[in-house]
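For this depiction, one protein chain was excluded, whereas all remaining protein chains were kept in their positions.
Showing chain A:
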Amino acid sequence: MNEFELPPIDYAALAPILIMMGAAVVGVLVEAFVPRRLRHPIQLPLALLAVLAALTMVVFNADKRLITIGVIAIDGPTLFLQGGILVLSAVALLLIGERAIERGGAFVAQAAITADSPDDRRQAQRAGGAGEVYPLVTFAIGGMLIFVSANDLLTMFIALEVFSLPLYLLCALARRRRILSQEAAMKYFLLGAYASAFFLFGLALLYGFTAGLGDRPAGVDFATIHAAVANSTQSPVLLFAGMALVAIGLLFKAAAAPFHVWTPDVYQGAPTPVTGFMAACTKVAAFGALLRVFHVAFEGARWDFTPVLGVVAVLTMLVGAVFAVTQTDIKRLLAYSSIANAGYLLVGVLAPGANGLSGTMFYLVAYGFAVLAAFAVVTLVRDADGEATHLSRWAGLGRRSPLYAAVFTFILLAFAGIPLTSGFTSKFAVFGPALEGGQVWLVIAGVLTSMVLAFPYLRVVVMMWLSEPGESTPTVTVPGGLTSAALVIGVIATLVLGVAPGPLLDLASGAAEFVR
């Protein structure tokens, strides 16, 4: 009988993932065994503490550069992105945990009850419940942490499912506008399932491609794929098809055109705190994976994928910018803006070398803070029917509540890339390396679409400040402490990263090297 030897495991390196997963399991147990009224007061601190503990471990691991049990790479980008995801998740959790704005919070407990049935209406009116969101979010965070550190495609696939499934469910939990919420979840789930299937199929093809390596067994870890790209005897069709299918799976999560169609509907239908969570953290995770796959596994095929991904980037920027112009709903507008930002991020992904990598990572974190602050404001502008997301309802908001209108204006100026906001420094951080790498056309496309995109942002600013408040202008709810905290963190981060981006840039460029 063969002696089965366990691979050496560096538990400290895995600690952030283990902590989040453990917290999620504890969260499920709390939901099952703790009396209803105690659940919320336990769940939120539990989730936040877990995030803080995981973050501490990330900081503790800061100098680690290793691949543990063959599938998890702990290196600069992993640690930076894990840290980014955790910090942004903490802010998102503050929004998710807010109960002062709406009685019982923005969530209901059961997603699958037929919308608008008496049962559904009863659960929408009931104050309590919906502690389920915390374990779901914690699982999703854990999945994202694995996703950005996965060093083979199979682990990456599992991580993809681990963080996607809770997100599908979270989308369906909105307390208001239940049909829209359920529709969003359904759409996200179906399209996400397709995307996963694409990813899996691409994985299989790549496995076949690596079989052509004479000296080592076939596999889907990135080192093997990297070696196979250089000297596999298999047909390159397998490589290209596999690469394309894997890319589709990832680009779907990143909301890049033409795989973006779910984004506006899901962003609109999902409960706003969850939308913020997706816009900030899912983006980090998806682009973290894209960076690793294209910079590590497919690095040798750079000349083959750059034109194609470049076209995707230009298309994404164009679709995001042009469609944003026509939107009349603030959440949909932010969704298209997030699509356009995916395009700018792709420019960073395609910029070769460490500068492109660090620029993209900087962009991800900076954008995450801004977008969380934006959705935090959206949760505050409400009337008797919940959030008032139609743009016409925002007319004259600057007169009614100048403070929140000013905050939102600042965020919009950041999105438009005005200097002294993080939007400007992050655009610089990706366009600079791209131009350095000779991707002039991508930068020009980025600049041109930024011009188009400025228009919808400006329209909202005009609405808020220069229009007279109408009868239907909703009031801004005084936020609870949690939303205020999230808003303050988001705005300060946007300002600081715009005025003094130095420290984070240092951190990013110090982290910009993958282990192989």
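What we mean here is this: a contact is a pair of C-beta atoms (placed from the backbone, for glycine too) under 8 Å apart; a residue touches a chain by one contact, two chains touch by 3 or more; residues count from 1.
The rule is simple: contacts and distances are computed from a predicted model.
Enquirer: Name the absent chain as its UniProt record does, using one of the following: "NADH-quinone oxidoreductase subunit M", "Cytochrome bc1 complex Rieske iron-sulfur subunit", "Aspartyl/glutamyl-tRNA(Asn/Gln) amidotransferase subunit B" or "Phosphate transport system permease protein PstA".
Expert: "NADH-quinone oxidoreductase subunit M"
Enquirer: Which of A:138, A:450 or A:494 sits in contact with the chain that's absent?
Expert: A:450
Enquirer: With the full complex in mind, choose from A:34, A:109 or A:420 the residue touching the hidden chain.
Expert: Missing-chain contact among the listed residues: A:420.
Enquirer: Among A:462, A:478 or A:492, which residue is in touch with the absent chain?
Expert: Touching the chain that is not displayed is residue A:462.
Enquirer: With the missing chain put back, which residues of chain A would touch it? List them for me.
Expert: Residues 413, 416-420, 424-425, 427-428, 431-432, 435-436, 440, 443-444, 447-448, 450-451, 454-455, 458-459, 462, 465-467, 500-502, 505-506, 509 of chain A touch the chain that is not shown.
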